[in-house]
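For this view, one protein chain was removed and the others were kept in their places.
All chains are identified by letter, namely A, B and C, in their written order; residue positions are counted from 1 within each chain.
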Amino acid sequence: MPSDFISNLYVFILAGFVGFELIKRVSPLLHTPLMSLTNALDAIVVVAAIIIAGRHETRLSVILGLIAVSASFSNMVGGFFITDRMLRMFKTGKPKKS
Amino acid sequence: MPSDFISNLYVFILAGFVGFELIKRVSPLLHTPLMSLTNALDAIVVVAAIIIAGRHETRLSVILGLIAVSASFSNMVGGFFITDRMLRMFKTGKPKKS
Amino acid sequence: MSQAQILQLIDASYIVAVVLFILAIKWLSSPASARRGVLVGEIAAALAVGATLFDPQVVAYKWIIITLIIGAGIGIPLGMVKMTAVPQRTALSHAFGALSAAMIGIAEYYVGIPHVTRFGMGEIGLEVIIGSLTFTGSLIAAGKLQEILPQRPIVYKGQNFVSLSVLAAAILLAIALVVNPEQPYLFPAMVVVSLTFGVLLVTPIGGADMPTVISLLNSYAGFSAALLGFVLNNKLLVVAGALDGSSGFILSVIMCKAMNRSFTNVMFGAFGQVQTSSAAAAEERTVRSASAEEAAGILEAANKVVIVPGYGMAVAQAQHKVRELYDALTKRGIDVRFGIHPVAGRMPGHMNVLLAEADIPYDRLMEMDQINSDLPQTDVALIIGANDVTNPAARTDKGSPIYGMPIIDVDKARTVMVIKRSMNPGFAGIDNPLYYLDHTLMLFGDAKNFVGEIVRELSGGGQH
Partner (left out) sequence: MSQAQILQLIDASYIVAVVLFILAIKWLSSPASARRGVLVGEIAAALAVGATLFDPQVVAYKWIIITLIIGAGIGIPLGMVKMTAVPQRTALSHAFGALSAAMIGIAEYYVGIPHVTRFGMGEIGLEVIIGSLTFTGSLIAAGKLQEILPQRPIVYKGQNFVSLSVLAAAILLAIALVVNPEQPYLFPAMVVVSLTFGVLLVTPIGGADMPTVISLLNSYAGFSAALLGFVLNNKLLVVAGALDGSSGFILSVIMCKAMNRSFTNVMFGAFGQVQTSSAAAAEERTVRSASAEEAAGILEAANKVVIVPGYGMAVAQAQHKVRELYDALTKRGIDVRFGIHPVAGRMPGHMNVLLAEADIPYDRLMEMDQINSDLPQTDVALIIGANDVTNPAARTDKGSPIYGMPIIDVDKARTVMVIKRSMNPGFAGIDNPLYYLDHTLMLFGDAKNFVGEIVRELSGGGQH
């Protein structure tokens, strides 16, 4: 096992625990926004896509990379956009809270 | 910044979040055992001590390492021991729970 | 600035992004802080993307900028879809996410050979398999939810066997590649087989199980991103993927619990085939139905009303009419609250979003347990396009497919009124004894129109 793998494994396990502890406490009220937000965060793969496409190695890698760029970036934009749209709709009856 | 440092930093930050989320939910009832348990876990530095002492490089490093071995191992043994002793004392009135 | 410095800045910005990502999810946990969560998420994403553009490896910008703009062009409309279309939008976004993960993995492979190590090959293989099957699987799911594809499960004999052997084939190809990464023709084969498996996996699943499937695909998408992080040794991806993965996983567990069903049952149970038999048995027993006018009268007489919305409210787009009803009743000093079942509708939190869209304050939306303790003291339970989530058979009838599923105990209320178009069953395809109780009134009609009529009655003039 290369040492990179080991340290990535640590990061993965720990991030998994963090995610688990945080997400199981998200109020059911917000489960739909939760889905779209995590989507948007996941779309951070765009950084990898940018590098692949930007390295300009083979025609194939560039094309695949560019597809990945637009696919994931559309997720990022759309995900944040719709999440915020949904959350703006949540209002409390009692004056000033959210 | 060497790359090892970066990955250790990730691990540190994530572990910090995990610790924070978990520990702030420990019932005040158990704050004393919590202290002694985390102590015992912290005593895991003994593994580093064992390696330093075991590598047998300089007389100084061996001596310091051996001091570290007994200091931290005493924490490990004592910490687990007293934590369990305390927890054994916690009994509920209602039959069977803990 | 020297290359080394730039790389350090990129590293630093990624670490900051990771922290902000975690805070984003932390703050999403309550409506009060949720929007702050989105904001930091956006900042983090902008930071990471911005920093990456300065990466010395990136030499060609023109097309990246163009594709980024294209991406934004696709993303914005997808961010503006109607709330009722959110499920299919979500499925589609999983497809996109998985697509890019797969694309990058494939590119890595072809750029890498002949220098791909066995270990690296293993990582890439796994990543590409999961990415590909999630891609096609999510597309099918989106199709079913958009009702382009048939909603009901498409099943044939020995299909689970076929699907699983296709999966096995994909894995075997991956193993073969690990043994010797130097076989470029095996790689495309693996991709194709994985894509096929995605299709086979989702097609046989009934439309109403899609939400669970979506969340499951959500976690796959997340894990493929995390795996990509392993392949590229990019910890930002590992963290983001792990967060997304665990979120999808937890949501699907919650759903399965709320439906009292197991993963395997959802994935391979081919749930939701029309079972007219039980529905037929219904006809004998008598049902009392009522008009909008009568319904309005009963509501006016009540002090405490609980409204239980369901999938039907979503399809009928009735949420705004429901809001009008809520206003009319509260204006009369009647206490109106909403009982939200965790799996009411077609995705977790579906009802909350719709009602919030109609400006109903979220502190009026009660979770199942809260509302169940109040229902016995409730005068009227008004069910709007909900069915399974109110089916008492889940409590009583051991034989019922939904037996054991926690439900909203509307039958405990003094009067029960049910708005739906017919006696047809809900997605579980089973009859609902609730409709035959003496204190139940059926209000037949489309949710939107019927609620509209009630509102008109309440606002005095029933003349039309």
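Rule of thumb we're sticking to: a contact is a pair of C-beta atoms (placed from the backbone, for glycine too) under 8 Å apart; a residue touches a chain by one contact, two chains touch by 3 or more.
The shown structure was predicted, so the numbers you read here are calculated from the model rather than taken from an experiment.
Enquirer: For the unseen chain, which displayed partners does it touch in the full complex?
Expert: Taken over the complete structure, the missing chain's partners among displayed chains are A, B.
Enquirer: State which residues belonging to chain B touch the missing partner chain.
Expert: Counting only chain B, the missing chain is touched by 1-2, 4-5, 7-8, 11-12, 15-16, 18-20, 22-58, 60-62, 64-94, 97-98.
Enquirer: State which residues belonging to chain A touch the missing partner chain.
Expert: Where chain A meets the chain not shown: residues 1, 6-7, 9-10, 13-14, 17.
Heads up, the rule we're going with is that only the chains that are shown with their structure count from here on.
Enquirer: Quick one: report the Å distance separating chain A from chain C, using the average Cα coordinate of each chain.
Expert: For chain A versus chain C, the centre distance works out to 16 Å.
Enquirer: So, what's the distance in Å between the C-alpha centres of chain B and chain A?
Expert: 34
Enquirer: Of all the residues in chain A, which ones touch at least 2 other chains?
Expert: In chain A, residues 7-8, 11, 15, 18, 22 touch at least two other chains, as defined above.
Enquirer: Which positions in chain C are in touch with at least two other chains?
Expert: Touching at least two other chains: 22, 235, 239.
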